[in-house]
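Complex shown without one protein chain; remaining protein chains in place.
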Amino acid sequence: MKPAAFDYVRAESVNEVLEGLSKEGGNARVLAGGQSLMAMLNMRLAKPRLLIDIMRLKELNRIEEQAGVVTIGAGVRQAALLAWPELARTQPLLARALPWVGHVQTRSRGTICGSLAHADPSAEMPLALIALGGEVHLRNARRRRRVAATEFFLGMMATARAEDELIEAVSFPARAGERCAFREVARRHGDFAIVACAAVATSKGVRFAVGGVADVPQARDWPRLDGSALDDALNGFAYELDARDDVHATARYRRDLVRIIGRDLVREVLQ
Amino acid sequence: MTRLSADGRHPVRFKLNGRPVEAEAEPRTLLSDFLRQQIGATGTHVGCEHGVCGACTVIIDGMLTRSCLTLAAQADGCEVQTVEGLAPSPDRLGILQQAFRRNHALQCGFCTAGILMSLDHYLRRHPAPSEADIRDLLSGHLCRCTGYTPIVKAALEAAAELATTTQEKSDA
Partner (left out) sequence: MAEAAVQSASSVDQNTAEDRPWVGRSIERVEDAALLTGRGRFIDDLGTPPGTLHAAILRSPHAHADIVSVDAEAARRAPGVAAVLTGEQVKALTSSLVVGVKAPVECWPIATERVRYVGEPVAVVVASDRARAEDAIELINVEYRPRAAVVDPLAALAADAPVLHDGFPGNLASDRSFSYGNPEQAFAEATHRFSIDIRYPRNSCTPIETYGVVATYDAAENAYDILANFQGPFSIHTVISRALKVPGNRVRLRTPPDSGGSFGVKQGVFPYIVLISAASRAVGRPVKWIEDRLEHLTASVSATNRATTLSAAITADGKILALDWDQVEDCGAHLRAPEPATLYRMHGNLTGAYDIRHVKVRNRVVVTNKTPTGLNRGFGGPQVYFALERLVQRIAIGLRLDPLDVIRRNLVPANAFPYRTATGALLDSGNYQEAIARAVEQGQLAELKARRDEARAQGRLYGIGFTAVVEPSVSNMGYITTVLTAAERRKAGPKNGAQATATVALDPVGGVAVHVASVPQGQGHRTVLSQVVADVFGLKPQDVRVNTEIDTAKDAWSIASGNYASRFAAAVAGTAKLAAERIAVRLARIAASQLNVEPADIMFAGGFVASKRNPENRIAFSRVAALCHWSPGSLPDDAGQTIRETVFWTPPELTPPDDQDRINSSLCHGFIFDFCGVEIDRTTFETRIDRYVTMHDCGTILHPGMVNGQIRGGFTQALGAALYEEYAYAADGSFLTGTFADYLLPTTTEVPEPQIIHIETPSPFTPLGAKGVGEGNCMSTPACIANAVADALGLADVTLPLVPAKLADLVRGPEPEPPTGQSKAAPTREGDRRLRGEGRASVNGAPEQVWTMLLDPQTLQAVIPGCEQVHKVSDTHFRADVTLGIGPVSGRYRADVQLFDLDPPRAVTLRGKAEGALGFGTAEGRITLEPDGKGGTQLSYSYDAAIGGKVASIGGRLLDGATRVIIGQFFAALARQAGGGAPASGISMFALLAKLASLFGGRR
């Protein structure tokens, strides 16, 4: 279980990263926390020609709050965000969801942006991004652009990031998720979610988002629903997610969890 | 920009438990293999090479790190701590290590190095952990022998003892 050979660059500036990406395209991979990429390299599922290590770039290692908008650089590790004293105040949903990402020993290395780039359908950070309506900041050698959460995740492990683009940062809107709830069911503590749900109070009602079921986390915006209207909405959503069986759970089980947990969370934030 | 080429061997230097070490590695060499095979620090074990078992856990620049998910080249210039650096001297055990021995918190000892590193790192920062804290921390490690409870107990005992020793030190 040893990786295939690759070149390694420890980038000393963002431009170096962009240069490398534009030259090598799909043959280059950004190495962030390595918590997903390295395992894939060890298993030889991925065989890039070049790894570009971005973790010594000070300019990417920033958490900024501006007018309530929280921007998290590509170098920010999950543990660092969790330890950021303003997190619970500014982004309570992230504060609740982050402890579910892996374990202390993986959060200490893994990054927020790396998790978004990896786009595992069961991952918590993509779910939070969808629930909160955040934006991904992309950059290549020529331009910068921002992509909204709903446009970023295209499918299982597939995103709108072009091969020559670096995710520079991700931003979460101000006061999103002031009233929020999060719940996850996994086989064991620290495992990827079988179903993860987030509910966020909105001006019109509630946004309810689900990860672990469809290929990408999905959200629905609902007015203030209750009773059988809520049950119907959840039931419809559960079916729309097109759940599947795998070794850990059945499709029916996933739909049940969406219905039951959904009801609890929506009620909790609408209270 | 220095690009380390795939087929070459490149010098890697870092501080291991406070002492400088240096050897050559290919870009693809994992830190776990580098420590064990190039440096001869075989106390760090390898149990899965995909980040789950925790046997290979070390500390790099103050961060708990799976050495199997880290390239040797990434550690260049860093401070690396491993189980070999935990004991105060070759014939003495640290408080945590003693608590492990007292509580039979190890059997085969294969998982132990990684668990000790997680606990050492954690207890320095959280002097009064609860049992739930310790269990949460150690959920990132697999042990197939002990059933975990003696490990949790050893950790709590060590925490208590460390708290009193620090107390004594500051009293003195």
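Residue numbering begins at 1 within each chain, and the chains themselves are lettered A and B in the order written.
We adopt the following convention: a contact is a pair of C-beta atoms (placed from the backbone, for glycine too) under 8 Å apart; a residue touches a chain by one contact, two chains touch by 3 or more.
None of these values were measured; they are calculated from a predicted model.
Checked against the full complex, the candidates A:Val14, A:Met40 or A:Ala141 give a single residue touching the omitted chain, namely A:Met40. Contact between chain A and the absent chain runs through residues 1-5, 26, 29, 35-37, 39-40, 43-48, 118-122, 155-158, 185, 187-192, 194, 215, 231-232, 235-236, 239-240, 242-253, 255-257, 259-261.
Not every partner is drawn; the one left out touches chain B at residues 26, 28-29, 36, 41-53, 55, 82-84, 86-98, 100-102, 104, 106-113, 116, 120, 123-124, 134-136, 138-152, 162, 165-166, 169.
Quick note on the criterion: only the chains that are shown with their structure count from here on.
Each chain gets one centre point, the mean of its Cα atoms, and the points for chain A and chain B are 29 Å apart. Those residues of chain B that touch chain A in the shared complex are 1-7, 26-28, 30, 33, 49-51, 54, 57, 63-66, 68-71, 73-74, 76, 118, 122, 136-137, 139-141.
Chain A meets chain B in the complex at residues 1-12, 16, 19-20, 31, 34-35, 38-39, 41-43, 49-51, 53, 55, 77, 79, 102-106, 108-109, 188-190.
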